[in-house]
Every structure is written in C-alpha cells, then in structure tokens.
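All remarks here apply to the structure that follows.
Note that one protein chain is taken out, while the other chains of the complex remain in position.
Entry: subunit A
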Amino acid sequence: MKVSLFVTCLIDLFYTNAGKATVELLERLGCEVDFPEAQTCCGQPAYNSGYVKESKEAMKQMMRAFAHADYVVTPSGSCAAMLKEYPHIFHGDPEWEAEAKRLAAKTYELTQFLVDVLKVEDVGASLHGRATYHTSCHMTRLLGVKDAPLRLLEHVKGLELVPLPNAHQCCGFGGTFSVKMGPISEQMVDEKIGHIEEVEADYLIGADCGCLMNIGGRIGRLGKPIRVMHIAEVLNQQK
C-alpha cells in the first residue's frame, strides 16, 4: 500500500525524530512511504488567527502537493482535522471545492490509519515505564479520533499506561493563543503538568507536536523529570 506522508511543518523543522519514526513504522507495517516534496503547512496558524486569505494559499499548495496520493497520512490530529476542514473552507469555490473534498476524504491521522485502515493494534513495539497519554483537543473533538491511540499503546510491551486526570482539558497550546494569551496559556499548561505528575508518569505521550511542544517546553522550563514522546516514536521503539 502506498502512503503519502504529510509530515507537518513542526515535524519537518523541529521534531524530525517523530517524522523518521512515522516512516519506519509505516514501512515496517508494509507500506510504501512517499513524501511529496511540494508540501508545506496545512494553513492552520494563519486560518485560526483570522488570516483566511493567507491560509488559503497554503491550502491550495497542499492540495496540489497531494493530488496524486491514494492515502494521506499525518502524525498530527490537529493538522489532519485542518485538512478535513478544506471542503468547508472552499465550499462554493468552483476551482478548488472538488479537490478539497478529495483530499479530506483520503486524509488520516497516523493512529487512525493504523487501526482503521491497516487494522493493526499491536505494532510490536516495546517501551518500559509508566506513561500517560494526552488526548489532544482537535484530534478528539474535531477529528473524532479517541480510541485508536489508546488501543495501540495498550499493546506496547512493558508500558504501563495510566489514565490522565481531566484528560479532556486543553493543555493551553492553541497555536497563536499560546503567545497572544501567554499568561493564561501558562496556567493551563501548569494544570496539565500537575495532572501528569499526579499519576507519576515517566512518559507523556501525545499525537500532536503542537501540544507536545507546549507541554514539553513547560516541563523543560520547570526541570521536571518527565519524558515527552510523540506516539510514533513510542510505536517505533523495539527493544
């Protein structure tokens, strides 16, 4: 099966290990991974800040980049949800509406793709320690992916998965919110970290680098001994 990877700008530039793990994991599960070089960003930073015109140019670039793809897989619930919004955004646009619908229909978040399309739950990963999982808001509420990451993590050997209290609550990232409303965002992430500490987790696992950059950035600043990992990195661990 040929899979076109939308790696997301955050992973392309900052969290390359999550991207590498995604490629290796998909290949291990028998996929041929294609990386369309023309991809840039899903457009979300501009769109969510109200710069709709600006964001549409990025979106068009994405539609061009993935026009040939059968499956578009991305290791980010938030970016996947954004691609799924394209039909709504280009509604009534004769030139782009059809392409927007095609792209939305063939887009999958990584864990969703593994569980729903490849039908695997045990990817043969192992990681030793106590972990908790952060359910990102866009992934659960906008994309509707709730169970897939947990099912995959439950099969990771050696991993003790503990539920995160108030898991439904936002970590305070929110894209430009985190800088525009910094002091509020800080309170939100502190509450999240408090809950992670409460369950004494060694690992905080998530499926969205935006949230992980926020939680991880605050954990780093506070010097807490909690390791932050993208779920692709966890699923690609074989020891």
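One rule holds for everything that comes next: a contact is a pair of C-beta atoms (placed from the backbone, for glycine too) under 8 Å apart; a residue touches a chain by one contact, two chains touch by 3 or more; residues count from 1.
The criterion applied here is as follows: contacts and distances are computed from a predicted model.
Selecting from "Transglutaminase-like putative cysteine protease", "Sugar ABC transporter substrate-binding protein", "Lactate utilization protein B" or "Dihydroorotase", the unshown chain of this assembly corresponds to "Lactate utilization protein B" (UniProt protein name).
Residue A:141 is the one among A:28, A:128, A:141 or A:155 that touches the chain not shown.
When you scan A:30, A:129, A:163 or A:182 for touch with the missing chain, the hit is A:182. Within the complete assembly, residues 7, 9, 11-16, 19-20, 23, 35, 37-41, 43, 45-55, 57-58, 60-61, 65, 137-138, 141-142, 166, 168-170, 172-189, 191, 213-214, 216-218, 220-221 of subunit A touch the chain that is not shown.
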